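I have a structure I would like to understand better, so I am pasting it below and will then ask my questions one at a time.
Removed from the display is one protein chain of the complex; every other protein chain stays in position.
Chains here go by letter, A and B, matching the order in which they are written, and residues are numbered from 1 within each.
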Amino acid sequence: MSGLILHPMKEIKIIIEGEHLKFVSDLLDKVKATGYTVINIISGKGHHGFHEGHLMFNDTASQVMVFTVVPAEKVEPILSGLGPLFDRHSGAMFVSDVAVSRRDRFIPEKP
Amino acid sequence: MSGLILHPMKEIKIIIEGEHLKFVSDLLDKVKATGYTVINIISGKGHHGFHEGHLMFNDTASQVMVFTVVPAEKVEPILSGLGPLFDRHSGAMFVSDVAVSRRDRFIPEKP
Partner (left out) sequence: MSGLILHPMKEIKIIIEGEHLKFVSDLLDKVKATGYTVINIISGKGHHGFHEGHLMFNDTASQVMVFTVVPAEKVEPILSGLGPLFDRHSGAMFVSDVAVSRRDRFIPEKP
């Protein structure tokens, strides 16, 4: 019944241009985030004005939201790793509290 | 002016393969969640490796995120109802605190 217990974690949402998705997924791999989900953004407005996405794959011009859930201690390494990207490109990172049903899924297995 | 008061509720995000959407929507109907929203996932990485979605309807191969908001007492029945699905298939459920403007929209009407 351990699946019915909820464990506190951190939910991270990262909004970036699609062309930088590999930078972000490499970073998440490096800090051993165990998974992530990419959502397409159809339009939006930010510091660089209004933009409209395109519903095509591999369209590096559009923006995406990368959604991941990690233990609290991984927030700082992710934020810190995004620094060089955010220094040069538009983007933002949001952190919120979340509870997950299967904590083991979010903790990397011992090698 | 009751619309201006915010009421505490629970936000639930469920990530599943598209082919199991009916299982989840049936469960949400059964526990009388009053609504849900389905978002397409364009790509991601989880316990089953990298996947890429398809931006087509009825594409049961892709993953989706089901988003719903319910009173706190419905979290356990939903989590419990997802158990049989999560035992056999990839997926995850995330719970966070949220406030809503129209509480009545999230409480089923008396029959």
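By definition in this document, a contact is a pair of C-beta atoms (placed from the backbone, for glycine too) under 8 Å apart; a residue touches a chain by one contact, two chains touch by 3 or more.
Given the structure is predicted, the values throughout are model-derived calculations rather than measurements.
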On subunit A, where is the contact patch with the chain that was removed from view? 15, 39-47, 52, 55, 63, 65, 75-76, 79-80, 82-83, 86, 92-97
Can you list where subunit B touches the absent chain? 3-4, 6, 11, 25, 28, 34-40, 55-57, 64, 67, 69, 96-102, 105
